[in-house]
Structures are given as C-alpha cells and as structure tokens.
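The complex appears here minus one protein chain, its other protein chains still in place.
Let's look at chain A:
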Amino acid sequence: MSWASATPPGTQPAYASYAHAATAYTPVPVRQGFGQPYTLQPQYAAYATPTNPPPAPAAPPAEPQQQQQKMDWPDKVRSYVQRSFESKNMLPDVSREEMEAKLKETISHAKDAGIMYTTDWDSMPLPQMLVRTQRAAQLEAQRATQMLASQWQRPRQTRLVLPTITTLKRKSSDLSESDPSTGTPWRSNKKLSLSDRISQPPGLDSKSLKQAEKAENRKQRFNTAEYKTYRSPSPPPPTGPILGTCTNLEKNYLRLTAPPKPSLVRPEHILHQTLDLLKKKWRKENNYNYICDQFKSLRQDLTVQRIKNEFTVSVYEIHARIALEKGDLGEYNQCQTQLRALYASGIKGNAVEFKAYRILYFIHTSNRTALNDAIADLTTADKEERAIKHALEVRSALALGNYHRFFQLYLDVPNMGAYLMDMFVKRERLAALANMCKAYKPDFKLRFITEELAFESDAEAAQFIIDHNGQHLLVEREDSIIFMAGNAKQLFETARADAHRRVDLKGQI
C-alpha cells in the first residue's frame, strides 16, 4: 500500500490526475522511498486524503521548486516534521490526513509570519496534539449550542394533558445527559472535527458541497477496482476472517452475495470513527433510514472480520436503542439476539438494561418459550437490578391479570423500556376493560378507569372507549361521567381477543 512500491505504469494516470497533471511530478521513480512534497504545498490542502501517505516526509524532495523551499527550512523544523510522522507519536483518534493538514498549516503560518527561526520547534506541540486541543475547544462550543435545542426529548404528542405526569412517567427515558446512570453512549460529544471527511447533509452552501464532491470523485478514481487488481493480481480467496482496508467512514448497506472484498470492508479503527460520526449525525439529523442503513453495514463489517469485543457490543446496543425509539422491532430484535450471545460470551456492556428489554419484548410478542429462556438467562444478582425487577414484575402482573399493578409499573419504567411497553399497553387496556366489564355492576365513574388504566385524563380514557365503539356506555350524571360497565357485554372481550391475536412478529426468530 505504500507509494514506494507503486511504480507500475498503470498507476501513472491516476497519479497524474491526482497531481493536477503537473508534469513536474511524472518522474515517479525519482521519488521512490522519499517523502511526499505536496504535503507541504498549500494548493493541495483540500485533497487531504492521500490514501498512501509517505513513510517519512523529511527527505529532500525531488522537485526543484520544492528544493528552494527546503533550503529555507531550519533543521529544527525538519526534525519537528520528522517527529510528527513517527509512528510512536501517532494518536489513534487523529488521522494521518488531519495531522498532515495541521502540520502544513503550522509551518506555513510560521513561514508567513516570519517566525520560522524564532519559534522553539523543540517544545512546539506536535500537530496531532494541536488537533486534539482544537477538538476539545470545538466540543465546548458545540455543547453550549446543544443546551439550547435538545432534540432528544422524547416526542410525546400522543399524550395531551397533565405535563407533570408526563415528565414523571418518562424521566428515565428522556436521555438527558445530566443523568449519568442512564447516559446513552451515542450522545457523548467526543470527536467532532471530522466534517472535512464526510459527505454533507443537504442545505450546505454549494461551494463546499462541490468541493466535497470533487474530493470524493478523486478518491473514487483512486480506489477503482482496476487500479487495485493491477497492484495485486488475483488475491487468493480468503480462508479466514478478512481484514478490511477501506477507509471511507460511510458505506451503504448491501446484502452479501459473495465473499466480502477487503477493499470494501472497513477495519476496526475506521469503524470506531464511523460510529462516532453516526452518533453525531443521528443527533443532528435524526434520519432513521440513513442511520439504520449505516448501522447495518457497520454490523456487517464487524461480522465479516469476526470482531467481537466491547466495541461490537456498543454498536449493537446503540443500534438497538435507536431502533427501539423508532419502533423498528425487526432491527431491534436482531440486535438483541446478538447482544444476548455477546454478553453470554463474557463481553461487557449494558447487560442489565438489555436483559430487561428482552423480557419486555417477549411479553409484547407473547413468546412464552423465549420468555422462559430470557428468565433462565438471569442470574440471582440480575434479579436484584431495578430494570430487570421491573420487567419481571410486569410479566408477573400480566400473567396474573393484575392490571392495577401493571399500569402502575407502566408509569415508572427504567431506561427506554417505555417504548416497548407502549407497544402492548393498548392491548392490555382492552384486556383490563374486558375484565372490569364482567366483574363490575352496574357502573362506576369514568375517573376510575382513568386511574386504573393510567390514562392521562378522563378525556383520553373516554376517547379510548369511544374508539372501541363504547360511546353508549358513557353517561353523564350530576358532574361526572359514568361508565356503564354492566352493559358492555362482549364488546371489550371481542376487542381484547382481536388485539391479543395480532402480535407483530416481524423480526422474530
């Protein structure tokens, strides 16, 4: 992958176009094993993505004009450059491209300002450190703006009234960053200065868009298949987990129909950056189709490289949470199946949180066998955890028909369990109503239903009854509305049976 070996003729066209057809660059062999002069040339700043960076940049460039410059460099600058490229100084979270750009900027600034000889290069922080510092500053700024507009409040448009109850009910799933116990990984605002490497969302000014597009095209040319095959003719078919070489952060999901090509698979350190990017994008754009697609390709890359570690766990956890929030049960279930196996093999993660979801999920799908398995997975310590305890109580309340208890549990769900409970709460309301209509005579106040079945207001409770053709059961008497339970007969029983029959099983294995 290094330029030193990249001398076959086939590389030349690509290289030439990359260098804007500057004829001075064509005598490739001269540069063999040497640095890349253009890293210090301002006009290449925007390209910023040399796939094959030079091993050491300090050697004298072959180009005359460059030589001129070189003469101007004091030795201290040269050793500074050398230090920057030493592998022991590389930082995992700062890419080489970023570092190079920063280095160039630093030196050209020194040159322009005429402080080339006065700067203390020995104590000057290395460019990668500068990048980090800059990121931290950016992070601070970003935090400040985000305080103003948090898009992460759970949309609650279905609940109309009583805002106090609303917040009470959902306090644990509001994902507020201030709550460390429920902190969600994808909210953390770590690395944010990757925007120069990614495609931009629509709505940015056309100029920067064009530039990004150009850069992308250039990269594409560089990565074309012919080019690759030329360099390493007929790679042997992979016999083990492959190691990816792709450095694009984003990748569209495509189902595999043939063994994966390493050139299209991203290695783990790139995937780490991808995850950070996706978290950021999700926060910013909240575009589920995009995010789901990207996460699927991310998972695929992990699978084909057989990466199973805490990073894998966090990828699945984050995707599971996003899918939950968007009600995409299919994806959610795929993630939870993986998570179960990953936790079982001893990899750390938020096992408690997801074991609780798992129980709630199987309650929703009425899968008794799986529910039994989920309980079998619990350790004695697990059963003492609040989230799991809650899920088990929900299960037991439903098993015994204790709707009173069930709806109390519904009002206080840990983590994001409320998204799951929302899915079967309607069904359980119908069951409870069927129950009440058989047991109570002749009537009771509507308010009793509102309270027992955790409606937010009498109006909502009444609406629910009317939606199920029960308007004739509501009678106004004195100042309150009365529910004629004794007259309901089979109305809610039928509705209950219907609702329990229709369990959405998509994604169920």
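Note that in this section a residue touches a chain if its C-beta (ideal position, glycine included) is under 8 Å from a C-beta of that chain, and two chains touch if they have at least 3 such contacts; residues count from 1.
In the analysis below, contacts and distances are computed from a predicted model.
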Chain not displayed: protein name in its UniProt record ("NEDD8-activating enzyme E1 catalytic subunit", "Protein CSN12-like", "Ras-related protein Rab7" or "Ribonuclease H2 subunit C"): "Protein CSN12-like"
Touch criterion as defined above, residue of A:278, A:356 or A:371 at the omitted chain: A:371
Contact with the hidden chain (one of A:405, A:426 or A:500): A:405
Chain not shown: contacting residue from A:87, A:123 or A:257: A:257
Of A:288, A:311 or A:444, the residue in touch with the unshown chain: A:444
Positions on chain A contacted by the hidden chain, ascending: 238-241, 253, 255-260, 296, 299-300, 303-304, 306, 308, 334, 337-338, 340-341, 344-345, 368-369, 371-373, 375-376, 396, 399-405, 434-436, 438-445, 448, 451-452, 486
